[in-house]
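Worksheet: the structure to be examined is printed underneath.
Removed from the display is one protein chain of the complex; every other protein chain stays in position.
Lettered A and B in written order, each chain numbered from 1.
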Amino acid sequence: MRVEDLKTHFFTRAGVVRAVDGVSFEVRPGEVLGLVGESGCGKTVTGFSILGLVDPPGRIVGGRIIFDGTDLLQLGEARMRQIRGARIAMVFQDPMMTLNPVLRIDTQMVEAVRAHQDVDASTALRIARDALERVGIPSPDSRLRSYPHQFSGGMRQRVAIAIALLNRPKLIIADEPTTALDVTIQAQILYEAQKLCRESGTALIWITHDLSVVAGLADRICVMYAGRIVEQGSVDEVLDAPLHPYTHGLIGSVPSRNRRGAPLAQIPGMTPALVNLPPGCAFRSRCPRAQPRCTEQPELQARNGRLVRCFYPL
Amino acid sequence: MSAVAESLPLPKAETPSRRLAREFFSNRIATAAFALLLIIIFLALFAPLIAPQNPYDLSRVTVLDARLEPGERGSGGFVMWLGADGAGRDMWSAMLYGLRISLGVGVASGVIALAVGTAIGLLAAYRGGWLDALIMRLVDLQLSFPAILVALILVAILGRGADKVMIALILVQWAYYARTVRGSALVERRKEYIEAAHCLALPPRRIVFRHLLPNVVAPLIVVGTLQTAHAISLEATLSFLGVGLPLTEPSLGLLIANGFEYMLSGKYWISFYPGLALLATIMSINLVGDRLRDILNPRLER
Partner (left out) sequence: MVFIIRRIIQSLVVVLVMSLVVFVGVHVVGDPVHILISDDMTQEEIDAFIRRLGLDRPVHEQYFHFLANAVRGDLGNSFVYGEPALKLILQRMPATLELAFGAFLLAIVFGIPLGMYAGLKPDSAASRAIMAGSILGFSLPTFWVGLMLIMVFAVMLGWLPSTGRGDFMTWEGLRHLALPAFNLALFKMALVTRLARAGTREAALQDYVKFARAKGLSPSRVVLVHVLKNILVPVVTVLGLELGGLIAFSVVTETVFAWPGMGKLLIDSIQRLDRPVVVAYLVITVLMFIVINLIVDILYSMLDPRVRLKEAKA
């Protein structure tokens, strides 16, 4: 899939919020792309934009999303519905809220199957059962007849992943799926997600704010800030030798990176509100390397096979 | 620089009531409803001065005028724009007097119920413990039954008469107020400014009245308006059924009941216009209350 210059804006009473402002990236089959950034940088909206799930007052105002040869943004709602859940699937952040609390698990899984495959109920049930087994849920038959609140958080998220896998999608968008879980469960799920993708050749976009998660999982990484991608490259390159000051700050502020006893490094200031952003580089007010030239908007430059949006990269 | 800054007056902070008014009137429907309500209250208050005829002054009313159609001229020399009823009373005048009574009884019972309910609710919230539990059980029990049923039970037990109807209306309504106030007061009570007042050793009564009460007012206003509309409707229903206010204090409900028998012969105006007045009153109060709820409630949750 290739995203080209995607722009999604929210038209609120307080002003226009440019949640996604010219984002471009590419995901190849079987590849894991990490989309990293702080809360409010637009990464979740990017995920929703790909699936066409942006609700008013938001609207996709520009760009192209090329998937399997077609531009998704040109497709009508009926065609998009065929793609959603079948060729592109999504896993949300909080499984308690994404699974309907008054419906049984089998109902919610079978409907996802039958929306895209012309099978009868018992076949659909079998597919659901197999999916639950694949994500490592014990005694799937009884689990199918349970309700979401009867599962623990980690199990619920596995169910959500199982649902995403039901129709063998080519691309899965995972929006902070492990943020709400314990660290140990998180590690398990990360491992299993990686394994599944390798085995089935599914591409995965993993959206997170946690660099440590992405470090072990992704092949390539995009760093987002204030609605734009500020750095892009392979995981090793970006994390070992970051080019953008923001990326550098992010890596530096991960607790395990800091020495014991020394004050914790942080990026000064706060993420800017996306309403009515001032012109120029959005990171300017917090950047230790800012110069007068930074009042202009930097474009993405190529540097040794990577991309960075800065006039003065490291 | 500093001299200039000091001489500039500070911008006037907007008081809560002013902000309430501003938000309220920004909605056109609510403003229209409020205006209508003011007109209705005005009409009701000054009925004796406005009505062309006192419909209960037997010397001015003659049965010759009975069932005159709207727009005809009666024996008193004035045009009966809304027609006359079965006894020759001008409908417009009867309506104004009836409005007076309906509104009066509704509001009076509402105010008393509010006072009683608030007192009990505050007591329950402040004292807590078994008293609170007892009062709340009572409130829950009463509220689980529909108001009309409670009213009918009370009327059946207490008998007929204006004062009994008032008592019944008050007893029907106090529970809503008590529950609202108690809920609000419990939330407020846990907040720190009450603790602070406690620490200052202020007497309980002062804490309740000066500190607790003002913050409880907001939901009370909402419940108050909606309940008053409900009370007016309930009184009209009881009067229509013949178990409400007696003939000497004819409310709109009674007027409508009087017109019942003429309906089938097509003389609609005897029931229609009082009903319209009743509808206008209830609806304007409901619209105002609805708008107040929209404004006040989100703020409460913040």
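To be clear about the criterion, contacts are C-beta pairs under 8 Å (C-beta built on N, C-alpha and C of every residue); 3 or more make two chains touch, one makes a residue touch a chain.
On a predicted model such as this, the values are computed, not experimentally measured, just so you know.
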Omitted-chain contact residue, chosen from A:A14, A:V102 or A:A302: A:V102
Contacts of subunit B with the absent chain, listed as residue ranges: 29, 141, 144-146, 148-149, 152-153, 155-159, 229, 233, 236-237, 240-243, 253, 256, 259-260, 263-264, 266, 268, 271-272, 275, 278-279, 282-283, 286-287, 290
Interface with the unshown chain - residue positions in subunit A: 51, 53, 55, 81-86, 89-90, 92, 94, 97-103, 111-112, 115-116, 147, 149-150, 160, 163
